[in-house]
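Here is the structure we will look at, set down as structure tokens.
Every protein chain but one is kept in place in this view of the complex.
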Amino acid sequence: MARISASVYTSHVPAIGAAIDHGKTGEDYWKPVFAGYDFSKQWMKDNKPDVIFLVYNDHATAFSLELIPTFAIGTAAQFKPADEGYGARPVPTVIGHPELASHIAQSVIQDDFDLTIVNRMDVDHGLTVPLSLMCGQPEAWPCPVIPFAVNVVQYPVPSGRRCFQLGQAIRRAVESYDEPLNVQIWGTGGMSHQLQGARAGLINAPWDNAFLDRLIADPAGQSEVPHVEYVREAGSEGIELVMWLIARGAMSDVAGGPAPMVRHRFYHVPASNTAVGHLILENG
Amino acid sequence: MARISASVYTSHVPAIGAAIDHGKTGEDYWKPVFAGYDFSKQWMKDNKPDVIFLVYNDHATAFSLELIPTFAIGTAAQFKPADEGYGARPVPTVIGHPELASHIAQSVIQDDFDLTIVNRMDVDHGLTVPLSLMCGQPEAWPCPVIPFAVNVVQYPVPSGRRCFQLGQAIRRAVESYDEPLNVQIWGTGGMSHQLQGARAGLINAPWDNAFLDRLIADPAGQSEVPHVEYVREAGSEGIELVMWLIARGAMSDVAGGPAPMVRHRFYHVPASNTAVGHLILENG
Amino acid sequence: MALDKPYVDIPGTTIFDAEQSRKGYWLNQFCMSLMKAENRVRFKAGERAYLDEWPMSEAQKQAVLDRDLNRAISLGGNIYFLAKIGATDGKSFQQMAGSMTGMSEEEYRDMMIRGGRSPEGNRHLGEDGDAQPQHQPQGAAGRKNKEA
Partner (left out) sequence: MALDKPYVDIPGTTIFDAEQSRKGYWLNQFCMSLMKAENRVRFKAGERAYLDEWPMSEAQKQAVLDRDLNRAISLGGNIYFLAKIGATDGKSFQQMAGSMTGMSEEEYRDMMIRGGRSPEGNRHLGEDGDAQPQHQPQGAAGRKNKEA
């Protein structure tokens, strides 16, 4: 039986990817950002999963306005890093896990989540920056990755509650898979940031930290918070944080297990326009 | 306030479209099929809606295996009839209703249905054959149409229960639209047919008629019937009938209103490989 | 995998689930390519060469060349995709469906006019209906086999 061993949460700021790709991680501006992931890189080595289920959002890369899936699961054998207008990031191709991905798709669709199944998709910084932050610059990513894209660009985006319930369905799906795989689930995006208008650059550190507290201790409560609070308090693009609730919903305590262990917590301002938040929770 | 005035149910056999397009409706084979729609054409003239919300499935036309949405709503201004390999059907372009479609999308996504929004899509016989059956061969379709495509090709397809609940959410969405539009909802596909293997040609008239009875009188009960019964009793492609539950779920009686009036009921075997079923229900 | 497949005991019926879809991915995507007129022309001009452009298995290619739809389905094909081959050949859906039963075109059409195939004996593997494996091929072809 497969199981989810841990969940990882992190911002996926494109400028972080650019800093890595252009060798700027040692600059004063970037040093404190990457220092926050030193523990995480070692933890990844010590806790290498068999598969990462990576929740992220596409930023008008694979999906234009022609077609906008609320939830899209990648069931292909591989996914190429996308050219987002600056050329593709020089990072490894993402190897998928078609069997587990199809199994999860089948299970959660039968559980009344109306997924879109995708067999051809390039993946943008939303997916590759978290991998870079957690794994550095390897020749190949340490394990297969199942991309799971959430629409947070065109409203309405799925509610926090829906995301949290989906996470629970994903846990059930993983646990009904026969092979004994060690699966991590990652939630990415956020923390507070706004990329538009006169309010661009908004950062709300107290709110972000309260979100982290509550994500750890009261995720069900956090999942009831409406979108408009995210936008008002954490900026229009802070809405990405609803994706963290998918990963959190997949942890065992939500289904009656013991509380997860907080292995790592990090918060820093700024990275480009954004606050950087990061958590590692292990199932007890 | 917009409202759903009636629901229409009909098979969408491609050979019916070919018979219309090639002027064969008067042949002995086809006469009884089209006779079953004489009432319906007059009823359409007497009860012309402002918009048709048309539930159908794509048959490997707009969606290949690259991307398979469970539920896709067309929010574009128009949709072209597709070339399914024999050239496009010589029927009018389908004019959409972007405002109402977007409104419904927004409302049902907030109601926890994870739609895919589509702004560019050709529509196949699943959508155009019902229009031909109900409207004949006009220069233009009588009103705008919102295409709503359901995955019934790759398993798992959405459950009958999920479809029935979606219909209820669509009714709520329509009724929260400010303009006083008269909306019909159509459910298409079915009845019993199997297009594959040694069991091709399966027709189960008693089962089909029991389905029609129960769709009218006990749709909630019918919605609990599992997929495998449809496949076993009504053939592998009989599974399309789950789409009728979306239209049925949108009728007022499901939300406590009076029972719908059965304005027309028709059943005939065969059309090509398929049993043809047809119902018109009006809200009381 | 532990997910239920309650549909595997239905005779003559293959459910196109995720596993079949994975197996038949390129076979089906090849079929989709035939929705473009220029590809139909190229395919007809040289079927083998056209098929060799696709990462399909040899068995899948052979099933296409043989127009053996049952075999194509067992190799991951789905009928709505495979129908593009029939469309390229100018065949109707009834001709395609009939071809999978072993019946002649006429036999199959007549069966449909008489009300179609009965579900009796065809619901579960192990019963004795005409769609069961022990009764293939159907129609005159089957009777001839028996006599031989």
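By letter and in written order, the chains are A, B and C; residue numbering begins at 1 in each of them.
Just so it is clear, a contact is a pair of C-beta atoms (placed from the backbone, for glycine too) under 8 Å apart; a residue touches a chain by one contact, two chains touch by 3 or more.
Only a predicted model underlies this, so the values are computations on that prediction, with no experimental measurement involved.
S.K.: Give me the visible chains that the unshown chain touches, in label order.
M.R.: A, B
S.K.: From the list A:Ala76, A:Ile203 or A:Ile280, which touches the chain that is not on show?
M.R.: Counting the whole complex, the residue in contact with the absent chain is A:Ile203.
S.K.: Tell me which residue among B:Thr25, B:Asn57 or B:Thr75 touches the hidden chain in the full complex.
M.R.: B:Thr75
S.K.: For a quick check of understanding: of A:Ala2, A:Ala15 or A:Val150, which residue touches the chain that isn't displayed?
M.R.: The missing chain is touched by A:Ala15.
S.K.: In the full complex, which residues of chain A touch the absent chain?
M.R.: 14-15, 18, 29, 59-61, 64-66, 83-86, 153-156, 192, 194-205, 207, 226-228, 231-233, 236-237, 269-270, 272-273, 275
S.K.: What chain B residues would touch the chain not displayed?
M.R.: Residues 75, 98-99, 102-103, 105-107, 110, 119, 176-178 of chain B touch the chain that is not shown.
By definition in this document, only the chains that are shown with their structure count from here on.
S.K.: Using CA atom means as chain centres, which chain is nearest the centre of all the protein shown?
M.R.: Of the chains present, the most centrally placed is B.
S.K.: Taking the mean of the C-alpha atoms as each chain's centre, how many Å separate chain B from chain C?
M.R.: Averaging C-alpha atoms per chain gives centres 26 Å apart.
S.K.: In whole angstrom, what separates the CA-based centres of chain A and chain B?
M.R.: Taking the mean C-alpha position of each chain, the two centres sit 37 Å apart.
S.K.: Could you list which residues of chain C touch at least two other chains?
M.R.: Those would be 17-18, 21, 25.
S.K.: For chain A, give me the residues that contact two or more of the other chains.
M.R.: 106, 110, 117, 119
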